[in-house]
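Of the protein chains in this complex, one is absent; all others appear in place.
Naming follows writing order (A and B), and every chain is counted from residue 1.
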Amino acid sequence: MNRSRRLILTAAAVSALGITFSFSARVTGTARAAVGPVPPEALALPADSAVVMGFDVRALTGSQFYAKFGGEGEPGRVEALAEIERKTGLNPARDIDSVVVAVRPQTEDPKSAEPALDGVRRHRPENALVFVTGRFDAARLEASIPETGKASKERRDGVTIYREASGKSNGAVALLDAGILVAGDTASVDTFLANRASGRGIRDNAALVSLLESVEPGSTFWAVGGPSVLSRVTSEIGGPAANLPAIKQVVAYGHLDPEVGMTATAEAADAKSATKIADVLRGFSALLSLQAGQKAELAQIADSISVATEDDKVHVKATITHELIDSLKKSAGSHVRTHKGVAPDENEIQ
Amino acid sequence: MTSETLSLATRPLWPATKDVLLISIERMLPRPRSFWVFLLLSLPVAFGALLRIYPPPGLPLTGFELYGMVIALFFVRNLLPLVALLFGSALISDAVDSKTLTYFLTRPISRLSIFLGEFLAYLVTVLTLTVPCVVVTYLVLCAATPQGAGFGAPDLVQDLAACALTLFTYGAVFALLGVSLKRPLIPGLLFLFVWEGFVANFPGDAPNYTLTAYARSLIRHRPAEEGLAELFSKFFGVGESVLVLGFVGVVSLALAIWIFSRREYVISS
Partner (left out) sequence: MTPRVVFKKASRWYGPVMALNDVSFELGPGVYGLLGPNGAGKSSLLKLACGQLRPSQGTVELLGRPAFGSPEVFHSVGLCSDTDALFEDFTGFQFVCALLSLNGFGSIQASRLATEVIETVDLKDAMHRKVGGYSKGMRQRIKLAQALAHKPEVLFLDEPLTGMDPQNRKRISDLMKRLGDEGRTVLVSTHILHELEQVTRRVLLIHNGRVLAEGDLGEIRDLLDRHPRSVRLRARDPRGLARELVLLPDLVSLTLEDASGHLLAEIRKPDAFFARVQELSVACGVEEMWVTDENLESVFSYLVSK
């Protein structure tokens, strides 16, 4: 019995070593280990991404939160999802595991480098690249994408890429395999595929990596952003936010059970700016408390938000119980009903 | 222990199965047939090593994609069913041909133990030959590439499970063929190359009745189909595939055991 035993042990040792080596490379390897909440497969996301955010769909659909509030959908949304499933075989709640979205910053569009007639330079709009993992019926999904004249199909490097061919936009979808799908503008999708082949990607952006690694492991949703997008966000929102000092970077993450919790840390230019941001947020919280007379839930929300500063950082924490969300939904429902109740009178006036 | 101290009862199923397994592995694994099959299974390793040493200019596929092609097309679709045919159909017929079945049939063990022991020996043998080849193929094609060996590590484990299930199901089907027919090899080859080879790519529901359609659905990172195959290939969910393959395997095994338990084996010099 010795010969077969030796052969089995040798085979087992080779296999175990190989598998261990692969997983070690995954965990410790610098090239392909996960970065914070970004899975290894998504590390080819563009290095110039300004904001990266993600959602653990599996954790969401398995949560008490989803059980309480997720089933109630507006009829239009439910029908849309049913339509997606009919066409693609994809039931998002069932088949999608996680979604990561990378937003690349606005840059000047090289094709419209010349100022337009209004004298304003054209900016390339922010490009969101969506990376989805799950279980896709590849054949059905592929069959659902091309419609004559609207999309072109291309096979490259073992990946099937569908590009918008109508000229209205430059969207593209790449089906990497039966478990990974990437969608976005053509340039970003191409960047992703090029990075994937070359091993480049998000790891090349040390600042972003540092932000991603500060996301709490196991968060259901998370987002990190660098200065390039955030400075524009504050200026373009307008209103009181326009007066906020510039935010250099922000990390936010949260969970849904047993209550909805979110933690955000924003880094301002200096401690003074951080205090100013904190004051604005506290003011916002105080405003909510003042409106408690009209709606009691607002006071609870205000109470659930805590704002603190630490040098140039502002920490915001919010915890909202499922009961509070439920009662907010109910009061919003009664508000809608009140409006509907008014409608006949309006008709009468007409 | 002498015969006087032994109770006159058939030995319990699992200890007897284990003893048959130990004997059968020794008679199955270190054999010329295993050696040739191992060489065949090692071909992708040699192929991968050649690609790494002499990379063709402008190769459009990454190492992981090449590995995906090898596992889906070479292993799961073609070679593993063939390996299952070679070993599975010979489970009992080899013992009949070598006239050694008598040694098992004249022991205080049930025929169920004999069959299960032989089938487990088949599984151990084919997995011993297959698993290192798949793992080394993966390493040769994926390690030291930009994506790295860690990139597809979870896929590697899933692929190994898919290989095991493929070998189990095809092995059970061919074991059934082996106990039912005197010469199971030709019908087995016809099943593999005619039924599984063509029907799996028929349009409509025909692929539902092939094993290969479910087996290849287990490989999540399989390459996209090309040409006509793209139009006709049918894929199933992983859960559905596991259920169907498992069900077919278990039913085939049960039928094979039923036939083996009732059949007379006339072994003469």
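One rule holds in what follows: contacts are C-beta pairs under 8 Å (C-beta built on N, C-alpha and C of every residue); 3 or more make two chains touch, one makes a residue touch a chain.
In this text the structure is predicted, and so the values were computed from the model without any measurement.
A.B. asks: For the chain that's not shown, point to the residue among B:F38, B:Y67, B:F104 or B:F191 touching it.
C.D. replies: B:F104
A.B. asks: If you put the missing chain back, which residues of chain B would it touch?
C.D. replies: Counting over the whole complex, chain B touches the hidden chain at residues 1-3, 6-11, 15-16, 19-20, 22-23, 26-27, 30-31, 98-100, 102-111, 264-269.
FYI, only the chains that are shown with their structure count from here on.
A.B. asks: Touching residues of chain A toward chain B in the complex: what are they?
C.D. replies: The touching residues are 1, 3-4, 7-8, 10-12, 14-15, 18-19, 21-27, 29, 31-33, 40-41, 135, 137-140, 142, 155-158, 160, 175-179, 196-200.
A.B. asks: Using the touch rule from the top, collect the residues of chain B that touch chain A in their complex.
C.D. replies: 22, 25-26, 28-30, 60-62, 65, 68-69, 124, 127-129, 131-132, 135-136, 138-139, 142-143, 145-154, 156-157, 160, 219-226, 230, 233-235, 237-238
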